[in-house]
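See below for the structure under consideration.
The complex appears here minus one protein chain, its other protein chains still in place.
What follows is chain A.
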C-alpha cells in the first residue's frame, strides 16, 4: 500500500506534485493531452518531463502532521507549501492571491484521473499530497479549466478505476455488545492499491471514523454525509431488516460518493478503510498522532466550509437553505400523496367485492359484474405497488439529499475563522460545482423515476379495464 496518495497516483491523474511551473505545465498538458490541444501551450510538456526526471519524492507521513516542509515538496523549486494541501497549520498557508501567478495553487477538480495524464507522468509521484492538481495562473482560467475538466467527469464508467460496494449485512453477537457489520468490496486498478480486489467487513463506527478522518485531512473539501448515527432505542429497531437495508444503502452511497471524488478517493484513510484487515490497529496508530494535531485544525474543519468568499458562498448558503426547504416541502407532499393513495386503496378494497356480491345475485350480469370486481382488484394491486415504490425508492433518496444539503451548511460560530480561510475557497467551489452537477443528474433520475412509476401504474390499470370490455360486451348465447 502506498502511503503517498495523490490524485495522479493511479493510471494517470492530472496532477503534478512539484513546483508550480511544473504543475502548471502538467495541468496544461493534461488539458491538451485530453482535449487535443485546448488552451495551454504544449511547449510546457517537455519541461514537465524534464522535471519529472528528478528522483521521486521521499514518502513522508501524509496522515499526520502539518508542517510546511513535509507535504509540498518534491520539487526543489517549491519550498512553499501549497495552500490547498492537507492538514497544516493555518498560519503556514499563504493567501492564494498573495502568491505569484506562476506559483499560485488553486485546486481544480480533477476529472477521472486515468483519463488525462499519460502514465509516464503519473508514475513519477508528481501529485500533491492530497492529490490536488494545481491550477494555472488565474482564477479565470482555473474555472475554465475546471469546466473543461468537469465535463470529463461525465465520461463513461469504463474510465473509472475504482469500484466500491457495501452489502451483506451481518449481525454479530458478542459479550459486550451486538452490532452489524457490512461487507465492503473494492475492485480497482489503481497503483495505490496493492491488490486488485479487497473484501473487508466494517461496522458503522468505522464509517464514522473514516468520515472524521476525511474531514480532518481534507478540510477544504465537502465530505458526503453519513446516515444518522444514533437511533432512539425502542422506537426504531436497529436490527430490523428495513432499518439495516436503509442504512446499508446510505453507507453504500457514502462510499460511492467518495469513490467518485477525484481528490477524496485518493485519500489514504480511505485506502486503509477499504483494504486493512485490522482497521482498529490503524485507528489506534492514527489517534496518537492525531492528538498532536492541535485544536486549530479541528476548529477550522468544524464547518467553515461555506463562509470563505463571503459573497459567493453566502449565495451558496442561501441556495442550500432554499433548496433544503423545497426538498422538505416535496418530501411532505410525497408523504401526503402516499397517505391519500393508501386511503383511496382502503375504499377500493371494499368497492371491488361489492360488485362480486352483486354478481352473485344476478344471472346474466354475473360475469360482467365479476369482471368489474376483478378489474378493480387489479387496480388495487397496481396502486399498492406504486405506493410501495414511492415509499421505498423515492422518499429515502429525497431525504438523503436533504441530509446531504444540510451537511454542507455552516454553524454560525465559525465566523471568526473567516479571514483565515480564504485559501480554502477554491476546493469548495470546485466541490460545490461538482455537487450541483451530481445533484442535477440525481434529481433528473429521481423525478423521471417517479414519473415512470406513475406511468406504469396507469398502464396496469388501463390494461385491466381494456381487457374486460370484451367481457362486458359479450352477449349470452341462449335466451
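Throughout what follows, contacts are C-beta pairs under 8 Å (C-beta built on N, C-alpha and C of every residue); 3 or more make two chains touch, one makes a residue touch a chain; residues count from 1.
By our rule, contacts and distances are computed from a predicted model.
Engineer: Name the omitted chain as UniProt records it, choosing among "COMM domain-containing protein 1", "Nucleolar protein 11", "Sorting nexin 4" or "Geranylgeranyl transferase type-2 subunit alpha".
Structural biologist: Its UniProt record gives the name "Sorting nexin 4".
Engineer: Would you indicate which residue among A:208, A:228, A:242 or A:452 is in contact with the undisplayed chain?
Structural biologist: Of these options, the touching residue for the absent chain is A:452.
Engineer: For the chain not shown, which residue from A:212, A:341 or A:391 touches it across the whole complex?
Structural biologist: A:341
Engineer: Suppose we count only contacts with the excluded chain; which residues of chain A make the list?
Structural biologist: Spelled out for chain A, the touching residues are 319, 322-323, 326, 329-330, 333, 336-337, 340-341, 343-344, 346-348, 350-351, 354-355, 357-358, 361-362, 364-365, 368-369, 372, 375, 440, 443-444, 447-448, 451-452, 454-455, 457-459, 461-462, 465-466, 468-469, 472-473, 475-476, 479.
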